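Here we show just some of the chains, and they stay where they sit in the whole.
Here the chain labels run A, B and C in written order, and each chain numbers its own residues starting at 1.
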Amino acid sequence: MEIRNLTFAYGDKDIFKDFSIYIPEGEITCILGSSGVGKTTLLQMIAGIKKPQFGEIIKNSNQVSYIFQEPRLLPWKTVIENVEFVLLDKMDKGKRRVIAKEMLERVGLGDSLHRFPHELSGGMRQRVSIARAFVIKPEILLLDEPLQGLDVIKRQEIQDLLVSLWETYKPTVVYITHDVEDALAVAYQIIVFAGQPVNVLCHTFIDQPIKERSSSPTYMDAFRTHLMLQMKKSTEIPFDKMMQMKMMQQKMKMA
Amino acid sequence: GGKSTTEQNSEQAQAQSEQKEETTSAEKQTFTFLTPKGAPALPGLLLAEEGFENYQLELQTWDQLEQLLAHLQNQEGDFIAAPVNVASTLVNKGLPLKLINVNTWGTIFLVTTDDNVKTLADLEGESLYISHKSGPPDVLTKYLLEKEGIQDKVELNYATPPEIAQMLIAGKIKHAVLPEPVLSSVRIKLQDQVKEVIDFQAAWKEMYNLDLPQAGIVVTEKFAKEHPEVIEAFQKAYGEAIEKMYANPDEIAKLAEQYLDLKGPIVKNALNKMVIKLVEAKDAKASVEQYFLILLESQPESIGGQLPNEGFYYK
Amino acid sequence: MKGSTTNDRDTITTFSAMATIVGLWWIVSFFYPPIIVPSPVETVEKAYQLAVEGQLTKELAITVQRALIGFSFSLISGSLLGCFIGSYEKLYQFFKPMVTFLQTVPPISWILLAIIWMGFGSGAPIFVVIIATFPIFFFNAVQGVRHLPEHLLEMGRTFQVHRLRMIKDLYLPSLWPFISSAITICLGNSWKTIVMAELLSSNSGVGAALSMARLQLETAEVFAWTMVIVLLGLITEHVFQWFDDRTRVGKVRKWKSGI
């Protein structure tokens, strides 16, 4: 997936300006960046919810699945109906139910299938949203802080679920998170956003296969330290300095 | 255009009476005359203008039956003009009223804009529009149609008088039964095109040798007991006013335009078509009872289910 | 489990409300002669008499049929047009004055045209009912469209949920509070309007009967017909409320908590 010369502004506040990145297909890309930098905006443009004022997003598919930053559940539908809502109409009713139920069980909501969203706790709502996104097998999977409101154990379970789904049908995953650990656990590519308009502050590839990461902590530690530093930078660098950096980067590209 | 409010009418009446007071300097007793904006109101205008004997008359109008009821309930109105069948209904519903005179006769006509229709029989197969379902025009029309033996061969439709008149003028319908003074506006707009097929008054005269009573003036029983002299004076003055009215239709048309918001030409035209004459109740009794009998036969509710008792007619 | 008890209690409350109305009426009737305010007993007697004579059911059937035709037409066309036009600001700006126009022209002025166009049958009353209820459905639907939960729509679109399913599961439930409010208002309005329209333009139906009773100063009959119409209004309103409470949105009233 390629994002080319993207320009987007809210009113006169430029969020993206002539912004280009490449997101490899069939891989997991993590986006980090301080709050309010423009991560959600980018995801919404990829999903087609927001239209860029200029530039284009070249996708190889329109089959998108999205975990929004808020759960966005239909309040008048039960948990299982909320999940079924996104399943194709072509799929017959019985099958839909079976699939939805299975996915809800995998996120630990097997006993709350027929409750309404207002009867759920915050973390449970988040998990319904996760189940809804995972239940279709999309080619592009957009995750906006999917693990918020979940405890350590549930986090781990959902992450494992994500990895196993990704391994089975290899969607292109764009994954926004604030947690460097989460990014390090699954990302093939980590992008750190900063500034306004957005700049790519760092672009790291992790070549270690996901399975092997937990067994090579020192190797990962290097990435961790690097990323933490970048994150720290991202909130400290003032705008003009950012521009200078961009210039330099471009010069380097030229060279 | 023109002024139309009751408040104004009464204000003006009062203003007039104040003027009178200045000139005569005597305290005059004021009575109210409650009337629809139709024929009975016209002589009343003159009385309101000039007073009668030593009394002053204040004009108030009603045009919906609810307004009449409200007035009666609140005991407003000493002299009340109303269609005779309404008066009968009121009496039969337990409101003690007395009819002191009948002043409006024969206001209903069957008219057509079709040259081929000369008599009632020609209406066979046509549709006829009548104002007021189950009211006197309806009952009387049905009665005549029945006599003619074509009651099943004429299609009857009902609507309010203005709607019928408008459609008649616009050529949307051809035959209608309409009362005056609405009919006069049709006559003025259509001139010769509209022809009378039946003048109910004339037909009535032919059949029963009696006039067709339409509206009169009633007073409450209490008032009749307490003020016989006022009634007498009123009767006399009202009769004279009618004469003055016919003698000087232009003036009455002007007054009607000014105080009742009626159009002058229409009033003048209607004056020619309606028979306005004062007949005291005791003399009108025969005509009224004949009329009531016909109504009673086919639509008893229109007079309150029965003939009014003897006391209805003021002596 | 608890459903039936609650329902029973509701019915009791409703009946006590009606009892209050009748009580007030009774008290008022003491102060006026029957020709002005007949007592409830006289009215019921008259209604019973009308029912026995068969006039009641005959006129009522005609009126109900007309009102329902007009109401349904407005419900469908008003809501649909409101939803459609309300989603396009420009279109709305264009049509809003027109609908306000419909709403502001006094019915008297419509009646004549209605009679000319549609004659003395059921056409004119139905037309007037439509004119009276359409704007309410229209404006409420517009408000509904303007308060659609955008974040849920975005969700549905992103997941490429089928259009029909979106309408059924997302648009309709979101619009329902607005439509339901319009239905409650228009149910009442329809009965009232149909009577007035029949009174002015028709030869049949409750309105015509009422008009006749009125001209004959049969106040008890006027009240009897009025009572019939009011009962009709209360019953239809109650039935609709029952239905409304049983819809998903009604059941999950808590969804208002905006989760």
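Here is the rule we use: a contact is a pair of C-beta atoms (placed from the backbone, for glycine too) under 8 Å apart; a residue touches a chain by one contact, two chains touch by 3 or more.
Since the model is a prediction, treat every value here as computed from it, not as a measurement.
Trainee: How does the whole complex break down by chain label?
Mentor: Summing over the structure file, the composition is A x2, B x1, C x2.
Keep this in mind: only the chains that are shown with their structure count from here on.
Trainee: Which chain is in the middle, if each chain's centre is the mean of its C-alpha atoms?
Mentor: C
Trainee: In whole angstrom, what separates the CA-based centres of chain A and chain C?
Mentor: 50
Trainee: Taking the mean of the C-alpha atoms as each chain's centre, how many Å separate chain B from chain C?
Mentor: 40
Trainee: If you look only at chain B, which of its residues touch chain C in the complex?
Mentor: 65-66, 69, 73, 86, 89-90, 93-95, 132-135, 157-160, 163, 166-167, 170, 172, 301-302, 304
Trainee: Mind listing the chain A positions that touch chain C in their complex?
Mentor: It comes out as residues 44, 47-49, 62-66, 68, 70-77, 85-86, 88-89, 116-118, 125, 132, 136.
Trainee: Taking the complex as given, what residues does chain C use to touch chain A?
Mentor: 151-152, 154-162, 164-165, 169-170, 173, 248-249, 252, 254-255, 257-259
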